[in-house]
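Mind having a look at this structure? Questions to follow.
One chain of protein is taken out of this complex; the other chains stay put.
Each chain gets a letter, A and B, in the order it is written, and its residues are counted from 1.
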Amino acid sequence: MPFVRIDALRADGRRLEALGQAVHDALVETIGIPYNDLFQVLTSHDGTQGVVRYGDYPGVRRDDDLVFVSITMRSGRTADQKRALYRRIADLALGYAGTEPRNVFVRITENESIDWSFGDGVAQYAGLEQQPNGERR
Amino acid sequence: MPFVRIDALRADGRRLEALGQAVHDALVETIGIPYNDLFQVLTSHDGTQGVVRYGDYPGVRRDDDLVFVSITMRSGRTADQKRALYRRIADLALGYAGTEPRNVFVRITENESIDWSFGDGVAQYAGLEQQPNGERR
Partner (left out) sequence: MPFVRIDALRADGRRLEALGQAVHDALVETIGIPYNDLFQVLTSHDGTQGVVRYGDYPGVRRDDDLVFVSITMRSGRTADQKRALYRRIADLALGYAGTEPRNVFVRITENESIDWSFGDGVAQYAGLEQQPNGERR
């Protein structure tokens, strides 16, 4: 279910794949996403048709290796799960893509079970409840 | 009001337009969006600067014809309206673009009336209530 969008500057396909895999493995490890529950759009911006702008708020030294990770998922994950997720994304982005933790920016947007159709014109999650621990019934 | 973003892999302009129209007609038919209430950004990714990754969760056989449809709209639509929307998007994507239902992935994100400015620096919906049937007062 998580839908992941990653935006980076002048990244080749190999770096994009590595970053995508880092985020996916972190989701699997920290909040129990099934391994085949993978939906990602990864974009490299060239600096002219696609521009990335950033500051150093809140005291983080970034450079053009900056990666924006946007995750949409159902509500129900705890604060501790999200903290573990951020930690693990940063670790794996370094391990898989050599991207330093200071350059990994993550934001989460939540919606509900009825807000997903995984194909076939059906709302597969409709009626499913989300357990506080992130597992599905 | 709905803002629609579509991401596909190696789609030409014609396929993008057909997919956009499928989503728009489905919104008009199933949740009463005015026909001129059309706001879409459609992107074709080339597989290197723009990469799309996917698994087969939850048991859906996808291939590179996969289309990600992201819809942002005000809260207030019922579960039944959303189900009808997913069904109709899948039907029309097949009819207009030849995209099989298994390759149509949809997610919805909701916000509120105050969260939209349609131009002129004004929050046109502010103060408007949303009827449960999706019509505007």
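Heads up, the rule we're going with is that a contact is a pair of C-beta atoms (placed from the backbone, for glycine too) under 8 Å apart; a residue touches a chain by one contact, two chains touch by 3 or more.
Computed from a prediction, not measured in an experiment: that's the story for all the values here.
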Across the whole complex, the chain not displayed is touched by chain B residues 1, 3, 12-13, 16-17, 20, 24, 34-44, 46, 72, 109, 111, 114-124, 126
For chain A, residues touching the missing partner are 7, 45, 47-58, 60, 62, 68, 70, 79, 82-83, 86-91, 101-110
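Operating definition for what follows: only the chains that are shown with their structure count from here on.
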Between the Cα centroids of chain A and chain B the separation in whole angstrom comes to 21
